[in-house]
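The complex appears here minus one protein chain, its other protein chains still in place.
We just call them A, B and C in the order they show up, numbering each chain from 1.
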């Protein structure tokens, strides 16, 4: 028995660890860079210098020492802007994803567990929300609430709660039909406490995976909003505004697009892989 | 059964559309900024402002405005665009074909690509090939359409410029379009320069939209296929001497595709939602691009019209998926 | 000389890490004979049938031994020949009638298509044969049943269809893999009766996998008792139930409650016996690993 239960864990170990540690190191790097941005960044991210405009990165001819990743059309240092951009990206992703997660998961669990009117109202709301193209919805919301970080975060939470609500509702529904819910009743549990003590631990791995996914999505939404000039002020160093700028100057200074794109790519990928990895890591059944 | 599904769905559709109308109307009306003021040159007289405000009905109460607008919508009158000064329905319909062609192309790519990878993975289950395909589709899936678009712009637009990165067709091509379905019309009228140019503009945005969906189909369909392949009916087919490929294609695929369809429906609406930003990225003259302009310019009637149209399309897709699911499943068809 | 239908000689089946699922199993089946393969879960009883039919789970491999189907070496054949031989010679009656029919296809083609594939028959001939067999398993209105989808039929009806489909190509060997485990007792009895009738009529040999000593007593003439992939006993069924059985077989019989004889209290398989058997197998494994590495 003991052998049977430890053997798969050992076999799973190495693959799981790599899938956990690679994305984790990238996220750690982001956090460190974001926290120590002031000391790490070689230049002021807002400082313009028209004499140094469109400098290429270090591996190309014509580069300038100190400007490792080159400069944009206004002569701002790409590396420094990316470092400060990480700050905004992380802030948005943590706050927005957590808000979205709590809001959507609670509604999803209530709908899945209680059924009846709660379920009907929440499902109808989800239907209505899903009939909006999400990007257009976000753009519209930020236009209504005015640009700024708070609006961006609010817009993400107001749109993406449906993802949590849908998935968590479905998972809660599955769990609610398990016999352990009935045995909790036999064991004297109140209906509400069964939801939190019995069902929640079983839905939690799904919620964690979704939360991680949402952190990646939040970064993308912020970038999209910056891209259409609706995030925070256009001067501020966000990856999205750099991408917008890079898209415009693509034929003259493609590196302005490339480096923030790489950062976005790895961040989104890491959060997504991390979600799946964490789900498996903290699931006693899958272990 | 089918009729019951249809009627229930249609009723839900009306409720959902009404909900969308309420939400979008409320949103655009609480937006700060007076759209009338934006239309007029600075220093316009008070009378001018009052006249226009009355013309667009902004002087009435919000509830009144809503029902006047909704009444018009029901009769096919979506109002007049403030910035473009044309009826909203005409504007929207002129852009819709571009978006439809793009979305349809993306869907076809996603189905072919995803389906092939799924069958390959199921055929080679338990081998390194499957692991490789899984890892690839997992990575592809987590990168959203916006990033794929940027990656394509960088690679095929700049570093290896073989494809057009903005617009819908080469403006130098002279062709008198009868409709706005450039690709279909070009094909039907045998103008392959039109087809070629349209395709070269469409392939990158279509791929950007298709890749995440293709990866999702690949994963889900493969998982469903594997589930079907351990069922006893598949085992019996093997004992009967049918090859593994035959078992997959003839016995398992239809069963595995059924639950996949339900999900592909929802994901296809996400794909269409993605056209908004992808069209923007490639300056593709579709509905989504127009929508963002409308928001930036505070063109309230236009925003309302576009959002409502998107919602109607999404709901129609869900309806079609539901009905085809019912039709394809003998259990539901007869039950 | 009697021609054996199936001859399994020293069959060993492994996982990739050389864990043995079957250990040196030998058995044979003569025409018209029903042999029960009995054991608890994990004993490997289903694996024997799967090895014969070539449907072992992925990664499970035959490492040693020979399987002769109608005196032909399956191991010596190319995969395609082997597949065709197995299809021509044998058939499977599976455990779960719910999943053994493709839910999206009508019953008719599910019986007819394999017949055409195996014997190269015309559509009409295959169809006639299918109708004949459906009639034979007491299905009324076989025409209508052929045009139905599986979900329109009851569990017992589906199991009868599967029996008809198994016997339709006139196989020499049928592997019945716990075919009644999912059924109610009254349906189980009908199905057992049906298998016995058809098998006697056609002289087909049956390898009957089950965990139920009661079913063993009713259906089989020979029995192979397995524990952890190893044959504990291979004997005529009569002999096993007359008391002259291996201790493990006797323990299995005693663990099966009997409503006819409530005075005979049923007793669990003694823990000491299980431990002894495991120790024996562990020594055997040690030897195996030393020899093969």
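By definition in this document, a contact is a pair of C-beta atoms (placed from the backbone, for glycine too) under 8 Å apart; a residue touches a chain by one contact, two chains touch by 3 or more.
In this section, contacts and distances are computed from a predicted model.
> Looking at what's absent rather than what's present, what does UniProt name the missing chain, "Peptide ABC transporter ATPase", "Dihydroorotate dehydrogenase B (NAD(+)), electron transfer subunit", "Hydrogenase formation protein HupD" or "Inner-membrane translocator"?
Options "Peptide ABC transporter ATPase", "Dihydroorotate dehydrogenase B (NAD(+)), electron transfer subunit", "Hydrogenase formation protein HupD" or "Inner-membrane translocator" considered; the missing chain's recorded name is "Peptide ABC transporter ATPase".
> With touch defined as in the header, list the contact partners of the absent chain among those displayed.
Looking at the complete complex, the unshown chain comes into contact with A, B, C.
> Can you tell me which of C:235, C:255 or C:281 touches the chain that was removed from the display?
Considering the complete complex, C:255 is the one touching the chain left out.
> Could you list which residues of subunit B touch the chain missing from the display?
Touching the chain left out of view, subunit B contributes residues 4, 7-8, 335.
> For subunit C, which positions touch the chain that isn't shown here?
Considering the whole complex, subunit C reaches the absent chain at 40-41, 184-186, 188-189, 192-193, 196, 211-218, 237-238, 241-242, 251-253, 255-260, 262, 265-269, 274.
> Could you list which residues of subunit A touch the chain missing from the display?
Here the touching residues of subunit A are 1, 5, 178-180, 182-191, 197-198, 201-202, 204, 284-285.
The working rule: only the chains that are shown with their structure count from here on.
> Could you tell me the least number of steps, going only between chains that touch, from subunit A to subunit C?
2
> Mind checking the centre-to-centre distance between subunit B and subunit C? Centres are C-alpha means, answer in whole Å.
The computed centroid separation for subunit B versus subunit C comes out at 52 Å.
> Quick one: which residues in subunit B touch 2 or more of the other chains?
If we look for residues of subunit B contacting two or more partner chains, we find none.
> Where in subunit A do residues touch at least two different other chains?
Within subunit A, no residue touches at least two other chains.
> Mind listing the subunit B positions that touch subunit C in their complex?
Residues of subunit B touching subunit C: 125-126, 231-233, 235-243, 251, 254-255, 258, 328-331, 334-335.
> Show which residues of subunit A lie in contact with subunit B when the two form their complex.
124-125, 127-128, 130-136, 139-141, 143-144, 146, 213, 216-217, 220, 223-224, 227-230, 243, 247, 250-251, 254, 257-258, 261, 264-265, 268-269, 271-273, 276
> Contact residues on subunit B for subunit A in the complex?
For this pair, the touching residues of subunit B are 12, 15-17, 19-20, 23-24, 27-28, 30-32, 138-139, 141-144, 146-147, 150-151, 153-154, 157-159, 165, 266, 269-270, 272-277, 280-281, 288, 291-292, 295-296, 298, 303, 306-307, 310-311, 314-315.
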